[in-house]
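A protein chain is absent from this complex, but the other protein chains hold their places.
In this document, chain identifiers A and B correspond to the written order of the chains, with residue numbering beginning at 1 in each.
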Amino acid sequence: MAQKGLLKEFTKGIVKENPVLCLVLGTCPTLAVTTSASNAIGMGVAATAVLVCSNAVISLLRKVIPDKVRIPAYITIIAGFVSVVQMLVKAFAPAINDSLGIYLPLIVVNCIILGRAEMFAGKNPVLPSILDGLGMGVGFTAALLCMGIIRELLGSGSLFGMQIMPVQILIFILPPGGFFVFGMLIMLANKLNTRAGKKVKTTPCDGCPMADNCAEKTCEKTAKEATLNAD
Amino acid sequence: MLIKSLVAVFLAAILTENYVLSKFLGICPFLGVSKKLNTAVGMSVAVTFVMVLSTAVTFPIYTYVLVPMGMEYLQTVLFILIIAGLVQLVEIVLRKYIPALYNSLGIYLPLITTNCAVLGVTMLVLQKVDSTTAYTYTFGHALVNAFGAGIGFLVAMVMFAGVRGRLESADIPKSLKGLPITLVAAALVSLSFLGFAGFVDKLIPLG
Partner (left out) sequence: MRFKITPKAILIPTISLFLICLVVTAALALTNNVTAEKIAYNELLSKNQSMKNVCPEAQSFDELVPDVLYEGKNEGGETVGYAISTAIQGYGGQVKVMTGIMDGEIIGVDVFYNDDETPGLGKNTSNESFRDQYKGLKADSPIAVSKDSSDGQTVDAVTSATISSRAVTKAVNEACRIYTEQVKEGE
């Protein structure tokens, strides 16, 4: 029974709570690095490594870290792992470092990682946290790969660098194509979710770790205040 | 020449290198907080402020502390902590001394810490510093770049808030409602920004 529970921690991130398509987190790298399938895999693997390590350490330290400095402590730990991964990639896979560029160190502000730390690793034992991180990482990689394959195939007519299509629709590897393909994928995910009778996310904020002190709630609050002031 | 290059840096940061629409940084607030015009503006002003302030701190620290000591590897950790600390500090100072400003901007501050556009601005500008060429960025360029990036964020947010206002009343297919149509609209807005390429080209100081 316990094993079944653990397995669920792993699989939920891949389909049911896919961080990109269902929770709509980590949109920046999803749009930025998916101009080719191999980039998408590089980003996915790097982020998964950081996610698993930070989840493990945060879960280990969850009883030691004072609640008040929780977020800065998490950010420091995550930033540490991101830097380690960055150095390792630079040393052993320089080509990936070159193609990911600035987006590699920016994994540190990827909301998926801080989100999982805050929502899962900070409250659960080590093993489930590692599996949760691994599952979320695989889900993230899968979504990125999906975007990468579509954009590379349509935009440069190739797949993993191999030319297979004679026509190229350049716009798909340019920024507008990123937004468009992502929109279409979300639509597909929403459609499948509604068919399964699940609630659909309407903003990217619902799963965001900072949602409590931000976004919609804040917006509504300010809008109300603004109208009050106007009155 | 210096003024010309500063203007070029400023315009490039707003138009061709727009952090939201061409570098995909800060997408979360772009999609989340752009529903209404006044919140979009408030958020953007707060972001601009934090961007300039963080660059003003991180740029000298990187150039005069980390590089001479050979500790560039601490960049990511140090920058994110500096930004987080600065945001806290600004929040406390604003609340204490300028409550009016705090009421309009303060609420956006906590969520800026994890805004990748801010970290992106402070880090990307360092890649443009290359003392072996004549086209290197100075501290002034870095500040103008940060300011331009913030204004670029503002421009994108305001434009997008306008587009989203129209979407509210549009009759769209059910499965596209919500996020998908927002993303398609974002695609069209970013398409329009591609057109600025030739405009700034004339101003980029290539020598």
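Just so we're on the same page, a residue touches a chain if its C-beta (ideal position, glycine included) is under 8 Å from a C-beta of that chain, and two chains touch if they have at least 3 such contacts.
Not measured: the values here are computed from a predicted model.
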>> For the chain not shown, which residue from A:27, A:48, A:83 or A:110 touches it across the whole complex?
In response: A:83
> For chain A, which residues lie in contact with the unshown chain of the complex?
Replying inline: 35-36, 61, 64-66, 68-69, 72-73, 76-77, 79-80, 83-84, 87-88, 90-92, 94, 98-99, 101, 155-156, 168, 170, 173-174
>> Touching residues of chain B against the unshown chain: what are they?
In response: 16-17, 22, 73-74, 77, 81, 124, 127-128, 130, 132-133, 135, 197-198, 201, 204-207
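In this text, only the chains that are shown with their structure count from here on.
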>> Looking at the complex, which residues from chain B come into contact with chain A?
In response: 21-29, 31-33, 35-36, 38-39, 42, 73-77, 80-81, 84, 103-104, 107-108, 110-111, 113-116, 119-120, 123-124, 127, 175-184, 186-188, 190-191, 193-194
> Which residues of chain A touch chain B in their complex?
Replying inline: 24, 27-29, 31-32, 72, 75-76, 79-80, 82-83, 86-87, 102, 105-106, 108-111, 114, 171, 174-180, 182-184, 186-187, 190-191, 194, 200-205, 208-210, 213-216, 218-219, 221-223, 225-226
